[in-house]
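Can you keep this structure in mind? I'll have questions shortly.
The complex is shown incomplete by one protein chain, all other protein chains being positioned as in the whole.
Chains: A, B and C, in written order; residue numbering restarts at 1 for each.
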Amino acid sequence: MTDAPVLRATGLTKSFPLRRSALGRVVDRVRAVDGVDLTVTAGRTLGIVGESGSGKTTVSRLVSRLLTVDAGTVEVDGVDVTAARGRALKALRASLQMIFQDPYGALDPTKTVGHAVAEPLLVHGRIGRRELTDRAADLLSRVTLDPGLVHRYPEELSGGQRQRVCIARALALEPRILVADEPTSALDLSTRSEILNLLLRLQKENGQAIVLVSHDFATVRHLSHRIVVMYLGRVVEEGPAALVAGEPLHPYTEALLSAVPVADPDEQRGRKRIVLHGDPPDPARPPSGCRFRTRCPVAMDECARIDPPLVPVGGERSVACLRHPGPAPVEPAAAAAIRVAR
Amino acid sequence: MVEQYLRWCGDLLRGDLGDSLFTGRSVTETIAQAAPATLSITGLAIVIAVVVGVGAGLVAGLRQGSWVDRTVSTAATLGIAMPSFWVAMLLISAFALSNRWLPATGYAPLSEGLWPWLSHLILPATALGLATAAELARHTRGCVADVLVRPYIRTARARGAAGFWLVRRHLLRNAAIPVVTVLGLQAGRLLGGAIVVEVVAGITGLGTTAINAVLQRDYPMIQGYVLFSAVIVVLVNLAVDLAYGWINPKVRTA
Amino acid sequence: MTAAPLATGTAPDTAGALLSVRGLTLDLVGGTPQPGLVQGVEFTVPKGRSVALIGESGCGKTLTAMAILGLLPRAVRVVSGEIVFAGTDLLTCGPRELRRIRGGPVGAVFQEPMSSLNPTMTVGDQIAEARRIHFREGRRTAREHARELLDRVGIPDARRRLDSYPHEMSGGMQQRVMIAAAIAGEPRLVVADEPTTALDVTIQAEILELLRDLRRDLGLAVLLVTHDLGVVADFCDEVVVMYAGHVVERAPVRDAFRTPAHPYTSALLGSVPRSDHARTPLQVIGGRVPPAGSFPGGCRFQPRCRHTAPACAEPQPDTVVGSGHHTRCGRVAAGGLQPGREL
């Protein structure tokens, strides 16, 4: 396994219109993603965890070119695909595929399962219409579905079956990267584990890099090699999964982990609880300085003035918190100057 | 052509819609003369439609599956399918020709007294309002049924709210929101439908004026008529928007 | 914050029960009919305790809760059983008595606060409603109580917030309003149907913390319907596990998690990712919950169970396997099977 990054994103920024005037002019914007860097290594899983408003879903759309960036670059295999169009974009589609959150909405209700699964091959001209059924049946068996389902319609399938169909569809082009946006959150408990197992197995068999986006720390922890924690459009912490989940450095990561109850009464009741207070701020009007400071249990006065950058702190980890200035501490004043200059 | 149009717009701002090509009379004056009859029919039709339609729909929605509900649904389905001018003919033939209970044709202005006015209008207005009543009944029933299965109704029940209290405090306002929207759309339909009903009821109003204008290709008259109708509909929709804002807090704060 | 003491082995004593559900059986009569949509459900909620009703969707846990509140959908009919709350059978007591209890001694909190609050009514009016109905308070007194309640559930600037509409609040605030409205009737039992499912996890922690405080201060009993085993481990004293309309297991929370006595419970526990087993396959329960209308006979879990035996096609009696620990698996009851916590 090489350590070469298959996907590298730098400075991703994206804002969305919040309100429009009567004639459709944008009056107010919310910056959903604000300067996010990501690196995904071949055959590895990068987990992005965050709550609603964190911008994690937007990041998944930006790296897969379903949305275009306002600023920043996306490279796949060293090739800048930020502005790829036409043929180059189609080539990108072949190497990067998505799995969506809602398996109920992700399949066209007017098309058969076979069509859904083999359509990518059809669109990329790799097969003709006549081979569709056979290839679809092959793909279905790869995700341990009955190949006989090819002539069925999505509505005849359970949620778990549909998500397998979606995974088969994503695998059809043999992509090197899979971006999975909340692949299990619409599913029932017992089905959830099937899909997680399937993703693990497929990655071991085919060596895909996976970007897993989820609000559920347990799921992200289970599948990921590295974890990125997002809050209000920023990365607050990044590092190896075991370290981020085991010894979180950023107070938000710590609070998030503490808020996920463990399914063991003795362990859960023995844990240290960090209960945050208040609501997350309005993403359209983020607080000055550190965005987490309004809910942070250990906020300091400087936190209102200085917007902490994401800095390496050793052990392949980075944190954006003034309490963890990193091995080469940046003078608070200098840091402030950097932020102001941006 | 462009110049002509600009001149017409200029005159329009001064309240002058030009003169009829046929009678030579001022369009504004003609409309002013014909409007009260038409607005009376339409207004009365709206009142009938709202009272009958919303009332029936509310009862049907609250008693889903009962005989009342089935009756209302059937009547509404029929009501929507019946052309208003045909209903007017049937009503007039039944109440004004076979039995001479009400006048068959003509219009009496309100200045002649309430009853003469009402007696001339009641049959055409009922005929005109019937389809709208039917539409409102169906829509209201649908909205009530929809609100009744909303989670907040369940919450209110879980709080001990029931019966009249539940209907008044939780159901009415929420069900009224979509009903009011539809009412605005129906205003235009009623004003249009009045054209044909006027013919049947032998009332000289905007409708009959407009038909003659079309047959005679009296363009200034037609322009005036369409403009006037549009203004009325815009006013009605404005009123509806105000009512909507009053009922729906989400609009108020937005 | 100190952790609540753990309940172990304390038998739920029916005499001290605030709520006891006995032999509750519901039939689905509309659509695809399913007799025994919920069948023979038995459990108790002791005074001041917190009981979890867990299972996947379609297992009948929400229906059971709705039966307690007398809010079953039209297509579902009560066939037999009793639901006794503080000496009154809610299934036979008549609508007037039921209305006295609902929103009064029994409060309710629902999932998705946004749709569960009336969008055209101020939150103050919604909280005050229970005061006005159950204590016949006037507008002004009820409003004053509503303000105190908003304060109590931790909403800042309560007096101004009384006149807010639900859509002007965040999800977490809305759920606090729901809780304020639920405790306005001074309940002894709160039925909470997935109260935190629609919320972010840090907000969920805040809401659970609030419920914990209220339980302690007001001596509330809580029946918590959830599918989240973590929430159960965190919040509840006892667990009732449902599958396809049956209660398959009920036990004090520690016993249920440590020594599950039904293969379904143990499979559920095994399907939860654990930090010490990252990137290893999780336990899978093949198939899915059968849709209503096609429940199998005998043990309803048997088609998906990895320990199925011929005897499982027979009806499984409710058997006591420990102090307050019941199972509906004949094989476990007979001692032939020890499912444990499978990993």
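To be clear about the criterion, a residue touches a chain if its C-beta (ideal position, glycine included) is under 8 Å from a C-beta of that chain, and two chains touch if they have at least 3 such contacts.
Definition applied: contacts and distances are computed from a predicted model.
Undergrad: According to its UniProt record, what is the protein name of the omitted chain, chosen from "Acyl-CoA dehydrogenase domain protein", "ABC transporter permease", "Heme exporter protein C" or "Hydrogenase expression/formation protein HypE"?
TA: UniProt lists the chain left out of the view as "ABC transporter permease".
Undergrad: Among A:Lys56, A:Arg169 or A:Arg269, which one is in touch with the chain left out?
TA: A:Arg169
Undergrad: Sort through A:Leu157, A:Leu189, A:Val228 or A:Leu276 and give me the one touching the missing partner chain.
TA: Residue touching the chain left out of view: A:Leu157.
Undergrad: Pick from A:Ala106, A:Ala136, A:Leu200 or A:Leu276: which residue touches the chain that isn't shown?
TA: A:Ala106
Undergrad: Contacts of chain A with the missing chain: which residues?
TA: These residues touch the chain not displayed: 20, 22-25, 64, 66, 89-90, 93-94, 97-98, 100-102, 105-111, 119-120, 123-124, 144-146, 148-149, 152-153, 155-158, 161, 166, 169, 172-173.
Undergrad: Would you write out the residues of chain B that touch the absent chain, in ascending order?
TA: Counting over the whole complex, chain B touches the hidden chain at residues 77-78, 80-83, 85-86, 89-90, 93, 97, 184-185, 188-193, 195-196, 199-200, 210-211, 213-215, 217, 219, 222-223, 225-226, 229-230, 233-234, 237.
By our rule, only the chains that are shown with their structure count from here on.
Undergrad: Using the touch definition from the top, how many steps at minimum link chain B to chain C?
TA: 1
Undergrad: Between chain A and chain B, what's the gap in Å when you average each chain's C-alpha atoms?
TA: The computed centroid separation for chain A versus chain B comes out at 54 Å.
Undergrad: Using CA atom averages as chain centres, what separation in Å is found between chain A and chain C?
TA: Averaging C-alpha atoms per chain gives centres 32 Å apart.
Undergrad: Give the list of chain C residues in touch with chain A in this complex.
TA: 1, 3-4, 6, 56-57, 170, 172-173, 200-206, 208-209, 227-235, 253-254, 257, 267-275, 277-279, 281-285, 288-289
Undergrad: Which residues of chain B touch chain C in the complex?
TA: Chain B residues touching chain C: 150-152, 154-162, 165, 169-170, 173-174, 177, 247-250, 253.
Undergrad: Name, in rising order, each residue of chain A that touches chain C in their complex.
TA: Contacts found on chain A: 51-52, 158, 160, 188-194, 196-197, 200-201, 215-219, 221-223, 241-242, 245-246, 255-256, 258-270, 273, 275-277, 279-280, 295.
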